[in-house]
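Heads up, one of the protein chains got dropped from this complex, but the rest are sitting where they should.
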Amino acid sequence: MGDLSIKVGKNVVMGENVTIESNVMIGDNVVIGNYVVIKKNTIIGNNVKIGDLVVLGKEPASNKKMARKPNTKLPPLEIKDGVTIGCNTVIYYGVVLHEDVLVGDISSIREDVVVGESSIIGRNVMVEPATTIGRKVTIQTGCYITANMIIEDEVFIGPCCSSANDKYMGMGNFQHKGPIIKREAKIGNNATLLPGITIGEKAIVGAGAVITRDVAPNKIVVGNPGRPLG
Amino acid sequence: MGDLSIKVGKNVVMGENVTIESNVMIGDNVVIGNYVVIKKNTIIGNNVKIGDLVVLGKEPASNKKMARKPNTKLPPLEIKDGVTIGCNTVIYYGVVLHEDVLVGDISSIREDVVVGESSIIGRNVMVEPATTIGRKVTIQTGCYITANMIIEDEVFIGPCCSSANDKYMGMGNFQHKGPIIKREAKIGNNATLLPGITIGEKAIVGAGAVITRDVAPNKIVVGNPGRPLG
Partner (left out) sequence: MGDLSIKVGKNVVMGENVTIESNVMIGDNVVIGNYVVIKKNTIIGNNVKIGDLVVLGKEPASNKKMARKPNTKLPPLEIKDGVTIGCNTVIYYGVVLHEDVLVGDISSIREDVVVGESSIIGRNVMVEPATTIGRKVTIQTGCYITANMIIEDEVFIGPCCSSANDKYMGMGNFQHKGPIIKREAKIGNNATLLPGITIGEKAIVGAGAVITRDVAPNKIVVGNPGRPLG
């Protein structure tokens, strides 16, 4: 922290053993927990709260088998004013968390993801790369948000929902396409969304449903495979 | 740790870099891992084992969107004699873990939760607030236990089960009510329990079942939606 390239605002409260890499910017009135790692170039706004045992600005990794190499040319992690991040959470570079976003404990957000203002990412939520999450979205505890997915404003996703983007399951050479969830749609707990489907505006997906086709706006679908209710 | 308000018993083994806030009490023969954060007022009994990278006594957070503000008037976290806690786990204040409870790695228990004697909370289990878990309960790895849920003694919940408490999925102003699981009931892996249902004594829920209605005692239900077997 003696690094001149690190800028720290006023009234910042640091926990014990905070590791800050070069070129990090921290705003005013920020609270940072204990045993936190802030990787290079990370930008933290004002009034941000970060829990204990958190990693911010991680670079993606890969091995020989992995078909999709991670994008290493992304901007740094940017955490806007008033964001709160829980404990034991890992957020990659190339992520933007807009004002007042809440990210729970034991969660992780991969690179190239935007989360809109006042959205909630619950505990133990995993978000994959290149996904866009709107404003005032609720993603409850234990959800899996696949890559290349679009979640519009005010969507509600119940606990433990799962989504997929790879119709051919690792056979490669096909374009990955995650689900699109339109404004104000609601997804029940432990629902399963298949690649490329669209859930229409204000549609409702029942708990435990397996959604294999598009759902029209305002419709309710339940079951496996998902069918209109009634 | 020079704080006079911290009381530490005999034969306590501390890892490297343990952060202990004010007014914490630690019993005899306690083993605490490395990079552990113990928040203010936490009470730890005798013969307790705590893994590495753990947060104990966390205060809940919220943002502007969140309808239910967390209860900030709860008692401290109390960990009774003989409890074992895994690594990278986060436990909130207002939790009581009774004697001989085991909590696995990478789990989290929110505020206002009681876990009865000798129960097992597996790895990567998330427990929401205001839930009661009985004695000799097994909650296996990856389960999601919603808020306002009652789990009676000797219940067995297989891996990755999910439960919900909000029939109207975030529309607000409705009372949240989690499932009730009665004594000795058994829930198969990846089952989905809807809000407010009751699983009767010694009933069995099949793996992957979606339970939308009450299950009578001793009955076996399977499928989506769950129906009596045979």
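A and B are the chain letters, set down in written order, and residue numbers restart from 1 in every chain.
Note that a residue touches a chain if its C-beta (ideal position, glycine included) is under 8 Å from a C-beta of that chain, and two chains touch if they have at least 3 such contacts.
Because the structure is a prediction, the values reported are computed rather than measured.
Trainee: Which of these, B:76, B:158, B:179 or B:195, touches the one chain of the complex that we don't see?
Mentor: B:158
Trainee: For a quick check of understanding: of B:106, B:130, B:180 or B:193, which residue touches the chain that isn't displayed?
Mentor: Selected residue, touching the omitted chain: B:106.
Trainee: Which of these touches the unseen chain: B:6, B:25, B:66 or B:207?
Mentor: B:207
Trainee: By the contact criterion defined above, which parts of chain B meet the unshown chain? Give residue numbers in ascending order.
Mentor: 15-17, 33-35, 49, 51-53, 82, 84, 86-88, 100-102, 105-106, 118-120, 123-124, 136, 138, 141-142, 156, 158-160, 186-190, 204, 207-210, 222-224
Trainee: For chain A, which residues reach the chain that was dropped from this view?
Mentor: The missing chain touches chain A at positions 17, 19, 35, 37, 53, 55, 58, 61-66, 88, 90, 106, 108, 124, 126, 128, 144, 146, 160, 162-164, 166, 169-170, 190, 192, 194, 210, 212, 224-225.
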